[in-house]
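The excerpt is restricted to a subset of chains, each kept in its original location.
Chain nomenclature is as follows: A, B, C and D, assigned in order of appearance, with residue numbering initiated at 1 for each chain independently.
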Amino acid sequence: MANKHRHKPRPLFAEIRKRAKKAGQMPGTPTYTGDKSTTLPTITVLNYNVDHCELKKGHQLDEVLDTTLVNGITWVNLDGLSDTALVSNLAKRFHLHPLTVEDILNVDQRPKVEEFEGYVFITLKILMAEDNLTPASTKQLSLILGKDFVISFQETNSTIFDAFLSRIQVDPNQRVRQQGSDYLAYRLIDIVVDQYFVVLETLGDQIEILEQRIITNATPKNARTIYRVKQDLLVLRKAIWPMREALGHLMHGEDNLITKFTRVYLRDVYDHTLQAIDALETFRDMLASMLDMYLSSLTNRMNEIMKTLTIITTIFIPITSIASIYGMNFANMPGLQWRYGFTGVMIVMVLIAILMMIYFRKMKWV
Amino acid sequence: MANKHRHKPRPLFAEIRKRAKKAGQMPGTPTYTGDKSTTLPTITVLNYNVDHCELKKGHQLDEVLDTTLVNGITWVNLDGLSDTALVSNLAKRFHLHPLTVEDILNVDQRPKVEEFEGYVFITLKILMAEDNLTPASTKQLSLILGKDFVISFQETNSTIFDAFLSRIQVDPNQRVRQQGSDYLAYRLIDIVVDQYFVVLETLGDQIEILEQRIITNATPKNARTIYRVKQDLLVLRKAIWPMREALGHLMHGEDNLITKFTRVYLRDVYDHTLQAIDALETFRDMLASMLDMYLSSLTNRMNEIMKTLTIITTIFIPITSIASIYGMNFANMPGLQWRYGFTGVMIVMVLIAILMMIYFRKMKWV
Amino acid sequence: MANKHRHKPRPLFAEIRKRAKKAGQMPGTPTYTGDKSTTLPTITVLNYNVDHCELKKGHQLDEVLDTTLVNGITWVNLDGLSDTALVSNLAKRFHLHPLTVEDILNVDQRPKVEEFEGYVFITLKILMAEDNLTPASTKQLSLILGKDFVISFQETNSTIFDAFLSRIQVDPNQRVRQQGSDYLAYRLIDIVVDQYFVVLETLGDQIEILEQRIITNATPKNARTIYRVKQDLLVLRKAIWPMREALGHLMHGEDNLITKFTRVYLRDVYDHTLQAIDALETFRDMLASMLDMYLSSLTNRMNEIMKTLTIITTIFIPITSIASIYGMNFANMPGLQWRYGFTGVMIVMVLIAILMMIYFRKMKWV
Amino acid sequence: MANKHRHKPRPLFAEIRKRAKKAGQMPGTPTYTGDKSTTLPTITVLNYNVDHCELKKGHQLDEVLDTTLVNGITWVNLDGLSDTALVSNLAKRFHLHPLTVEDILNVDQRPKVEEFEGYVFITLKILMAEDNLTPASTKQLSLILGKDFVISFQETNSTIFDAFLSRIQVDPNQRVRQQGSDYLAYRLIDIVVDQYFVVLETLGDQIEILEQRIITNATPKNARTIYRVKQDLLVLRKAIWPMREALGHLMHGEDNLITKFTRVYLRDVYDHTLQAIDALETFRDMLASMLDMYLSSLTNRMNEIMKTLTIITTIFIPITSIASIYGMNFANMPGLQWRYGFTGVMIVMVLIAILMMIYFRKMKWV
């Protein structure tokens, strides 16, 4: 089971490998570094204000974006980045910097917030929590926050924003309908960060089970599981730690795109990130303690084994020795013919055993 | 005993689990994440100034708050947060931000201080020290510090402020009666931080006993106790460490709610927090040293066991060998018929034993 | 001896225990948390300027302070804090803040420097170096630095300032006679910090002896000593580390009490504190290295023991086996009647032993 | 194979050794500290603007530089530094500071960015990834960024910039043709940093293989490989870590040489450096975990061995003892003549074996 997990491409190295492939290219070259998917990328355009809300879905940019937009907020969401041309066109329409396009397509970014002329570029990691074996898989989400638009580029077709999307459409009283694009961007970040806790929960459960097992009966399999969970923590750390700085930058940034109203909410999601980091650090400390305990239980077991061996050996070896002596074939051995010879030797043997037992008890081995 | 402790819901993971359940909700949604208690939340309203002091208790907001308040400080205390509507109403009456309400009800906050329009929001952890087995349980306290009011939201019905409450009522010369709401908030924080030392004392006692045991006789049970206390320290760290930053923020904050007079006192409680953090770090270092010592004593014991085994074995195995040789049934064995054969062999055996003992003494094993 | 040390109240925990007892009290309540001593506290008042110097000693405040003071510097020193009323009266006369009084009496403060209206409050730890077993005992010294006075509150009756006191009286050319109260305060701090090096020397000696022992012959007692010295280091760290920040604050503080002249001297004592901290860190690193070395020597010794056991066993066990085979009582055993049977078997046995020895030599065990 | 690696000059120490040789020289003395190569250093001069591009190659300065330069950017690249005079002449022509010349020739610099009168001096490390055994070899690259020129000094003749060079020549629409010297310098840095990921990939592959081996079957060779990779990481850390500060300095520097346009690109390469550092730290954590796992697997194996020994020994030693007893030659031994004597003893022996097995099963050893 643990081995099966190993056969999957390891996210840590996949990232470096992809970057290595980019070496030598010109900066700003739009190259998609993620997995090629067979499904067509889907574009979703939501155009809304307090009174009005309209949703369009499609695979072509012209299909969904070439409409008269109401005076309000436009949210463009792209699921899947394999169609590089599509991303480039979308970027061109919103006047994005070539480096932004490159970063969107290079799905191995460190989470960060960068200000460009006319927009803020935000890169996050969506944590996937599909099954128990591999909680540590991440997908990239890039957000473009402009004056009256937000564009979200998702590495894969995820359902993370679906519930939020329908809520906006259905309910005009939603706060997001009354606020600007900055609040929309905040909401998307918030949903991503909330998801972290789901993954952390899965991991926490695994750690708890592992803890129980190590306390009751430590096996080499536990060591491997500790090792695996540690590697998973590394992946999560890489996704969550840089968020702290990025969100702090967003919160305290001086650009006019983010209102004072939204900043209060950003502080909230920043707090959640700190909480997630706290949890990660706690997990790490716990795993370190568990490893200590596992190792000490190994040594303990060794002691138990050695004690048993020593007790048995030190009782029976002297007895065997004495018996061997009286088993020699010398013609002239005293005591062999004596009537109580055998009884005497037997008593000596029992005495030796008793003395040994007393010694072991004194040493607290028994 | 240690196992019994494990069956309780672990605070570390409970927290993440609760946050995970919130994932997908709208920000500002008031959702209580604590344990549902069966008892009704109690509201206590204390309205006082230098001359006057009036206390009201009840389960309904209108019962206790719909009275003419004297020109002075109002302290509203809520014990228990399970009635979400009650909290929302109270918040509405004091114009609290939706995020504040969410944070009050989400009892898994990191200790923090946040400034909002018209009030300061403070979140702390009350450490519970009920019994020796589980010192590491925390309950949340949220404080709202306004111009002439303080609202305290307690996760559970605790008696931590009872003595203080009666003292205010009884004695008009109490400094708190003469000062503003900021001094009242300071006093509440001070009481909470003082409580930390009670819990740290309990933990310190456990560590001291553990130390004695490890020095005199290290057992695997000690390792488990070290592990458990370490986990408890993690809980305390999560409660106390962020206090440092939060109180520093409160102390140096630029809002007008806190007078210069009170800032001196806040510096004092800040110092106490540093002292508590010092104690935690000391505990951690001690536990690490204890684990080192436990492990070294394990190896020592192994050495002791191995020495015994080796001494006994290396003395008796050669003797047995020689005896076996003379126990062979060869027709033609020299010495068997010799008169001093047996005596000679016995002397050789004793010599071997003596030489071995000399060697062991030289190696400082005996 | 090590055990005897354990029976003394451990400073680390004593501190927390005392603070725990204070929980629930009003801030600014003057409560003495130190050991109750039976001797009366002594007040020493030294009033001096360049021309004049007068010393008064007594147990009552009125005795010693109700005199016409010359126009100069007044140094009030209190040995012993068990008389809470006396401290309060003294504080009242110099208009000290209630929190200052509380901090003076609570002898478990973290070293710190705090500015109050009209004076600076300084808390330090005096390290006691009475005997070799317990170098890590600290006593609190609180200093009040006012415009023309310095008050020093000592937890116990120590002789640390005696030599300095007589030097001031005797020699009018002493720099302290020509400078203000800030220089006097500096001198007191300087004497305390100089004392640290005496204690560090004692500790350094212990570590050096310990090092020699571990290099020549590691015993479990060494591990316990390492553990004990580590605990002592924790106490020293708690006393010395915060001094860095406190003195830095004093040195760079903006209050007018400290002249540019004295700041140069404060920089000097600050440097000494850094030196003491360096020494502590070096000690800590050395102890960590020693523990590593102790553990590796344990494993080494285990290897030695195992080697001996293995060599003896693997040489004699095959021999015994062969001998046992020829000791069987089968009627029909080949070779028993053969003339060179015994000699042949003996040669085989010797060959086995030689082969084994060659193998051991190849493995570098012998 | 691992040993072969050891025979190469170790970059870590080579560096110090070279610096040691410089001790006592005057500052600014141009001394080349790299390996002497037999090939002649090559100078490449590229002079270009949007319309025009001219390349000259040669071994003499006058050959390649004494031409009329078009009004544009000049990039002078020097492959190989063994000709000290050549470097000095080149430096003189561009008015470089003597310390700059010294730093260029001393190929053991820490990566850094320094501002001088009229130019910025940048030192980087090019990581070489030629073969699998020694990924951790670095070569120095020094860049001089002037108003309309960039000079690049390479320690050895590398092909790292070749592709870039031809692209500039071929394609006038390349952004670099339209931008200033700062953009050219950025591009060179970018190419160097991109190369890091190729080396990190090689290292990542090695770590992944190592991981597989340790999980399936830990051998002492693994420990040596962990050790070797750790040493390699140290080399990479020394090359990459200081880049962070250097690039940050370049990015936020106040000199006019770097345009706002290029700063956006510098931020991008800065991000890549952070990513490389992240990867290094991840590798380090992984190696630490692997070592833990390796050690725990050693102890595990020891336990396995000891269990086998103990089981066999404790079953057969008592049996041998009993057999020896009945092999004694006493004339008067009870039971020897008894009809079921042998059968009885055999039953006792089997019972002992069964009891032992039950005990082992209870202890979970079998």
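By definition in this document, a contact is a pair of C-beta atoms (placed from the backbone, for glycine too) under 8 Å apart; a residue touches a chain by one contact, two chains touch by 3 or more.
For clarity, every value in this text was computed on a predicted model and none was experimentally measured.
Total copies of the shared sequence across the full complex, per this structure file: 5, with 4 shown.
Here, only the chains that are shown with their structure count from here on.
Here the chain-to-chain distance from chain A to chain C, counted in touching steps, is 2. Counting the residue numbers used at the interface between chain A and chain D, under half appear in both copies, so the two copies meet with largely different residues.
Centre-to-centre, using mean CA coordinates, chain B is 42 Å away from chain D.
Note on chain placement: the centre of chain A and the centre of chain D lie 26 Å apart, centres being C-alpha means. For chain B, the set of residues touching two or more other chains reads 295, 299, 302, 306, 309, 313, 317, 320, 324, 327-329, 333.
For chain B in complex with chain A, the residues that touch the partner chain are 2-3, 6, 10, 12-13, 15-17, 19-20, 22-28, 97, 99, 102-103, 108-110, 112, 114, 116, 217, 220, 223-224, 227, 230-231, 234, 238, 291, 294-295, 298-299, 301-302, 304-306, 308-309, 312-313, 316-317, 319-320, 323-324, 326-329, 333, 335-339, 341-342, 345-346, 349. Residues of chain D that touch chain A in their complex: 163-164, 167, 174-175, 187, 190-191, 194-195, 197-198, 200-201, 204-205, 207-208, 211-212, 215, 264-265, 267-269, 271-272, 274-275, 278-279, 282, 285-286, 289-290, 292-293, 295-297, 299-300, 302-303, 306-307, 309-310, 313-314, 317-318, 320-321, 324-325, 327-334, 359, 363-365.
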